[in-house]
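For this depiction, one protein chain was excluded, whereas all remaining protein chains were kept in their positions.
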Amino acid sequence: MSESSPVLQLTGISKRFGAVQALTDVDLALFAGEVHALVGENGAGKSTLVKILAGIHQPDAGHMRLKERELVLSGPAAARDLGIAVIHQHPNLFPDLTVAENVFVGRLPRNSVRGVDWGELNKSAERLFATLGVKQSVSVPVRGLSVADQQLVEIAKSLSLEARVLVMDEPTASLSGREVERLFTIIRQLRGRGVAILFVDHRMEEVFEIADRVSVLRDGRHVITAPVSELTPADAIRHMVGRRLETLFPKEHATIGEVALEVRGLARKGVFSDVSFQVRHGEIVGLAGLVGAGRTEVARVLFGIDRADAGEVLVAGKRADINSPKDAMRLGIVYVPEDRHEQGLVLDFSIAANVSLPIVQRLSRLLVVDRAQERRLAADYSKQLQVRSTGVDQTASGLSGGNQQKVVIAKWLATRPTVLLLDEPTQGVDIGAKAEVHRIISQLAAQGMAIVLISSELLEVLGMADRIVVLHEGRVAAEFGRDNASQERIMAAATGHAEA
Amino acid sequence: MSTLALALSRRWESLLVILLVAFIVLGSSLSPFFLSGSNFSDLTSNLMEKAIMALPLALIIIAGEIDLSVESMLGLASALLGFTYALGWPLWLDIPLVLVAGATGGLLNGLLVTRAGLPSLVVTLGTLALYRGLASVVLGPRSVSGWPQWFTDFGFGDVPGTLIPWPLLVFAVLALAFLFVLNRTWIGRQIYAIGKNKEAARYSGIDVAKMKTFLFILSGVLSALAGVILTARFSSARADNGQGFVLDVVTSVLLGGVNIFGGEGTIVGVVLAIFVIGVLRNGLTLADVSPDTQSVAVGALLILSVAGPTLVRRISAARPRRQLTKPVSNS
Partner (left out) sequence: MSAQAIDSPSNSALAGRLGLERTLTLVARLREAGILLVLLAVVVIVTIQAPLFFSVSNFEQILLNVSLIAIVAVGQTTVVLTRNVDLSVGSVVGLVAFASGDLLKEHTLGVAGAIAVGCALGLGLGALNGLIVAVARVPAIVATLGTLYVYRGLDFLIAGGKQVSAIDLPHDYLGIASSSVLGIPTLIVAAALIAVVAAYLLRNSGVGRQLYAIGSNPAAAEVVGIPTQRLIFGAFVVCGLCAGVAGVLWGSRFGSVNALAASGLELQVIAAVVVGGVNIFGGSGTVVGAVLGAILLATIENALRILHLSEFWLLAIDGAIILLAVGTDAAIRGYFQRILVRTGRR
């Protein structure tokens, strides 16, 4: 049941982070008593929009109106006070406090002597959960609760705050089927009470089950908004991926050789299971899927950061026991991580120091680091990868995203690997550098390296990969060859949607 | 090290030099004895045990951890040395044994931090008590004396023909070794990487646990060595030797420019800070201030050396910064 005027209206919202334009001129209208789904690929801008609604970021341009009144959110507390409740992907509760305390934190009911009225607190909390139709013990610490239950606590909290707008950012990501059903029942309830709900998701069956209207974001722009009845999942997918005019760097021809890396039935409890694929020398295998599908987790196991619970990894046909990054490196497997700043580089170090870090012991004679050789190495790779800097002594923090990424790649190339695992290598990198990174990847394959390319950018995967393995919720959903792959087919597999 | 970090540490070291000179001037104005050779000898010899312990602690703090148990390890080493010597065992056996004990103590610290994942603050607080307690158990309230001449000469005397106390020579050698390791070797490189970004270090194939454990063991061994030297200097092994040292040792490291949160610091800075504190204490002693009261000054220095940079950082962060990127126009 929607009213004629929206509860929350966003017009022309734009937001930029450094070199990346996250949102451009986005419009969105939320109506009371309606579930509005927001869909889009990774990097389409959904998270940024949610953060703006939560008051965490301020838009560079555009307007927000709450019930006809102009809205400027100074921070998360302001958003909350105005009745906008946001449930982020990872609940931010107080683990040691009870459920009831968490729901009413900062607003605990008092008794006559100004002490906490525990009876009233627990009763109020129970009442809230009863309204949601959920049996939840309110006097237990949140620490022991599952993610699903913690989410419910957040929902109860928003209910207690009498939020008129509820934003949920990928709430079903860690939920089981039953938990999703329960969540949907509650959402329908809230809708019945007139709450305006923004539901960010990328699982098509869910979206089409719960939502009244759907908005699609692509590359930070609003593509379309339509009632669910007027759109099919396939339509939505098509709008999500769209067609773009830019051309990628043409892929070089590479002779595909022997199997360099084979993964058989690899599993890690609660994260992914029965993952199998092969990578040959000279081949680029794209690992596609949505965030949380388990791609990075597979890479981390291959690189020895995490341990697998089942399955085997074979390197050049031989069973490999990888218990640490050192083991992986010894086998010639290296990993360019997704998070450049937290995992890829020591930002305070120079380019040369970063490039040499994995092999700094090897570069030393009698403990002393051969600085001249280190700089030569860094300079060579800098030239080969066309890193734009003031020199190998420049601090990594001063480089642009694209050049930083090249330094990370250089660092691993210096170890002379046979298998290169790339995790979102062009994320946050501008167009020009992107093409260069693609050129580098292509060349490496031509030189015989076996490459696994984890990427959420479908065009990138389609352009670069010889074969594409799609993960969905920790399982291999589909495998395509270069010739029979398409954006729609990949996205369909990634969202768990049946073949269109 | 990056050029920026280098510039900042140079600035800090210059500040320390100024502070050192200021304290020397102050000291010489307080007492005519201050600038004499024998006073210099006194000053440095009182300092060396703490100085030796400050070196590995600097590496530990740069790597992002802390070791409060150093003074207790010193005491335990002294107690063990006295105990074994009193049993009649020869010193050439006792001293290595004591050093091994130091290594074991450091290993315990290291394992609890890296394997059990406990915060080093709490672990070394516990071992601060544990090791000192064990020292009391080993030696009780008694003191052991009657050491061979060469031993006491080593602790108390100078290198023949010079005014350089033997412990100062030991410290100088160690300081140069640490300077070398931290600045020029792959070990130093890994330590800085771990301190600046533990995750990135791990993802670069560095065995963080092994390196941290090694540093704790090093700290244990050198604390034990300091215990041996102190015993020699006092000609007396006691369980309470080194009590209260942790203040000066930690202050030397933090005042020396090592960042309490890890990733930054130089040996030169620490050495300068050691002498700043030494001169300060020496000057105060000559002015008849008791060592316990001197701690007011050192404690204040400790707090200020951390509060100072933090406050400066907050003040400069609060000031409006010019835009680094041009605002984007909407089309």
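When the chains are written out, they are named A and B in that same order, and each has its own residue count from 1.
Methods note: contacts are C-beta pairs under 8 Å (C-beta built on N, C-alpha and C of every residue); 3 or more make two chains touch, one makes a residue touch a chain.
What you are looking at is a predicted structure, and each value in this text was computed from that prediction instead of being measured.
Colleague: Of A:Ala61, A:Leu82 or A:Val147, which residue touches the hidden chain?
Modeller: Answer from the full complex: A:Val147 touches the omitted chain.
Colleague: Could you tell me which of B:Ile62, B:Val123, B:Leu218 or B:Ile274 touches the chain that is not displayed?
Modeller: B:Val123
Colleague: Pick out which of B:Trp12, B:Phe34, B:Phe83 or B:Tyr131 touches the chain that's been left out of the picture.
Modeller: Going through B:Trp12, B:Phe34, B:Phe83 or B:Tyr131 one by one, B:Tyr131 is the residue touching the chain not shown.
Colleague: Of the residues A:Asn122, A:Gln136 or A:Ser442, I need the one that contacts the missing chain.
Modeller: Result: among the candidates, A:Gln136 touches the missing chain.
Colleague: Just the residue numbers, please: which parts of chain A touch the chain that's not shown?
Modeller: 76-77, 80, 92-97, 101, 105-106, 108, 110, 114-116, 118, 130-137, 139-149, 174, 176, 178-179, 182, 185, 188-189, 269-270
Colleague: On chain B, what residues meet the omitted chain?
Modeller: 66, 68, 112, 116-119, 121-123, 125-134, 136-137, 140, 239, 244, 246-247, 250-251, 254, 260, 290, 292-300, 302-303, 306-307, 310-311, 314
Note that in this section only the chains that are shown with their structure count from here on.
Colleague: Whole-Å distance, chain A centre to chain B centre, using C-alpha means?
Modeller: Taking the average C-alpha coordinate of chain A and of chain B, the gap between them is 44 Å.
Colleague: For chain B, which residues are in contact with chain A within the complex?
Modeller: Against chain A, chain B makes touches at 2-5, 181, 184-187, 189-190, 192-193, 196-197, 199-207, 263, 325, 327-328, 330-331.
Colleague: Using the touch definition from the top, list the residues of chain A that touch chain B in their complex.
Modeller: 12, 14, 16, 18, 21, 24-25, 60-61, 303, 305, 324-326, 328-329, 335, 337, 342-350, 353, 356-358, 360-361, 363-364, 367-369, 393, 395, 411
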